[in-house]
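One structure follows; several queries about it will come next.
Just one protein chain is left out here, and the rest sit where they should.
For chain A:
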Amino acid sequence: MADEALFLLLHNEMVSGVYKSAEQGEVENGRCITKLENMGFRVGQGLIERFTKDTARFKDELDIMKFICKDFWTTVFKKQIDNLRTNHQGIYVLQDNKFRLLTQMSAGKQYLEHASKYLAFTCGLIRGGLSNLGIKSIVTAEVSSMPACKFKAH
């Protein structure tokens, strides 16, 4: 169980580290989120390469999204995505009701405005994974109440 805590704590420190270094330089808040997202992007690319080494080839986009929801999420966060919805025109919504990185923060509406910082890395993770599998996408996240959150990919 200790290894989950490792990543959680490292991730939290990473977010606060990026913001602290930004305070000395530029004050643009958007830049920090971009930095975190790009970090997640590169990590996602490498992770996907490792995870798809032994799996069979994917037939279509839906297959890829299912893989991300099940295997990828399980390996990274030790649980599956609770809900995947699509409009069959290229927009997929992944819903996680108990997002690992947010469970420690609050169980309701407190700290809602800070949640986006912590979700940027995961958005990049998904985007990097998809791009390595050949899908260009934009991933956004929204939180209505902790610790549930939705990731939208299109």
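Operating definition for what follows: a residue touches a chain if its C-beta (ideal position, glycine included) is under 8 Å from a C-beta of that chain, and two chains touch if they have at least 3 such contacts; residues count from 1.
One rule holds for everything that comes next: contacts and distances are computed from a predicted model.
Tell me the UniProt protein name of the chain this structure doesn't show, selecting from "Trafficking protein particle complex subunit 2-like protein", "Septin", "Guanine nucleotide-binding protein subunit gamma" or "AP-3 complex subunit beta".
Of "Trafficking protein particle complex subunit 2-like protein", "Septin", "Guanine nucleotide-binding protein subunit gamma" or "AP-3 complex subunit beta", the absent chain's UniProt record names it "Trafficking protein particle complex subunit 2-like protein".
Going by the contact rule already stated, which one of A:Asn12, A:Ser116 or A:Asn132 would touch the omitted chain in the full complex?
If we include the chain that is not displayed, A:Asn132 is the one touching it.
Touching the hidden chain in the full complex, which residues of chain A are there? Just list them.
42, 45-46, 48-50, 52-53, 55-59, 132-134
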